[in-house]
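Then we have subunit A:
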Amino acid sequence: MLEVIRTIPIEYYVYLSSVLFCIGVFGVLVRRNAIVVLMSIELMLNAVNLLLAAFSTYLSNAQGQIMVFFIMVVAAAEAAVGLGILVMIFRNTKSTDISLLDRLRN
Partner candidate 1 sequence: MSLLLILIPLIAAVFLLVARPGMGRQIALLVTLANLAVAAYAALSFSPGGETAQFQFSVPWVPSAGITFSLGMDGISLLLVILTNLLAPMIVFSSFSRNYDSESRYYGLVLMMIGALNGVFLAQDGLLFYVFYELALIPIYFICAIWGGQDRIRITTKFFIYTFIGSLFMLLSLLYVYLHTGMTTTPLVPGGNVHSFLWSDLVAVQLSPESAWWVMLGFFLAFAVKMPVFPFHTWQPDTYTNAPTGGTMLLSGIMLKMGVYGVIRWMVPLAPEALHVWSPIFMSLAVFGIVYASWIAVKQTDLKRLVAYSSIAHVGLIAAGVFAWNKAGLQGSMLQMLNHGINVVGLFFVGDLIERRLGTRSLSEMGGIAKSAPRFATLFMVVMLGSVAVPLTNGFPGEFLLLNGVWNYNVWMGAAAGLTIIFGAVYMLRAYGLAMFGEPTAETANFADLDQRELIILGVIAALVIGLGFFPQTILGLTDSSVTRILSTVQF
Partner candidate 2 sequence: MNTLVPLIPFLPLIGFLINGLFGKNLSKTVVGLIGSGTLLGSLLLTVACFNQVGASGPIQSTLYNFMSVDSLHINFGFLVDQLSVWMMLIITGVGFLIHVYSIGYMHDDEGFYKFFAYLNLFIFSMLLLVMGDSFLMLFFGWEGVGLCSYLLIGFWYENREYGKAARKAFIMNRIGDLGLLLGMFLIYKTFGSLNYAEVFAAVQTVRVAPEVYTAICLLLFIGAMGKSAQIPLYTWLPDAMAGPTPVSALIHAATMVTAGIYLVARCSVLYNLSPDAMHFVAVIGLVTAIFSALIGLRQNDIKKVLAYSTVSQLGLMFLALGMGAYSTAIFHVTTHAFFKALLFLSAGSVIHGMGGEQDIRKMGGLRKAMPITFWVFLIGTFAISGFPFLAGFFSKDEIFVHAFAHGGGMWWGLASLSAVLTAIYMCRLLYVTFFGDFRGTEEQKHHLHESPLVMTVPLMILAFLSIVGGFLNTPHFMHLGNPQWLAQWFAGIGLNNAPTIALNELHLEESTEWSLMLFTTGLALVIIAALYFVYGNRKNLPVSDEAQTGPSKWAAHKFYIDELYDFLFVNPIEKGSKLLHYYADVWAIDGLVNGIGKGVQTIGAEFRKLQNGNIEYYLIGMVAGAVLLLLTVFM
């Protein structure tokens, strides 16, 4: 029995990751630079990873950590594609400011 499990209630991990997750959300909402927004999303994903890892340890069940791998996979893929799109847009508009994107509306 790990002393983590003994000493730290699982709630703490839940709260911590919730806080991190919401900070990420806040970042997404508040930043105008698409790249930073993307980073905030990565932060959200990490919060999820932390939670999964914690659960997997507490449940002594490996699935959680496996899931973390897949999330990393997806994060990487998304980062690649997302940055690609950013570059493409920057090429056209010379900006990564998402507030300027409102050609499509109504």
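As a working rule, a residue touches a chain if its C-beta (ideal position, glycine included) is under 8 Å from a C-beta of that chain, and two chains touch if they have at least 3 such contacts; residues count from 1.
Quick note on selection: all candidates are chains of the complex that A comes from, given by their letters.
In this text, all values refer to a predicted model and were calculated from it rather than measured experimentally.
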item	value
Given options 1 or 2, the chain of this complex that touches subunit A	2
Interfacial residue positions of subunit A with respect to candidate 2 in the complex	25, 28-29, 32, 98-99, 101-106
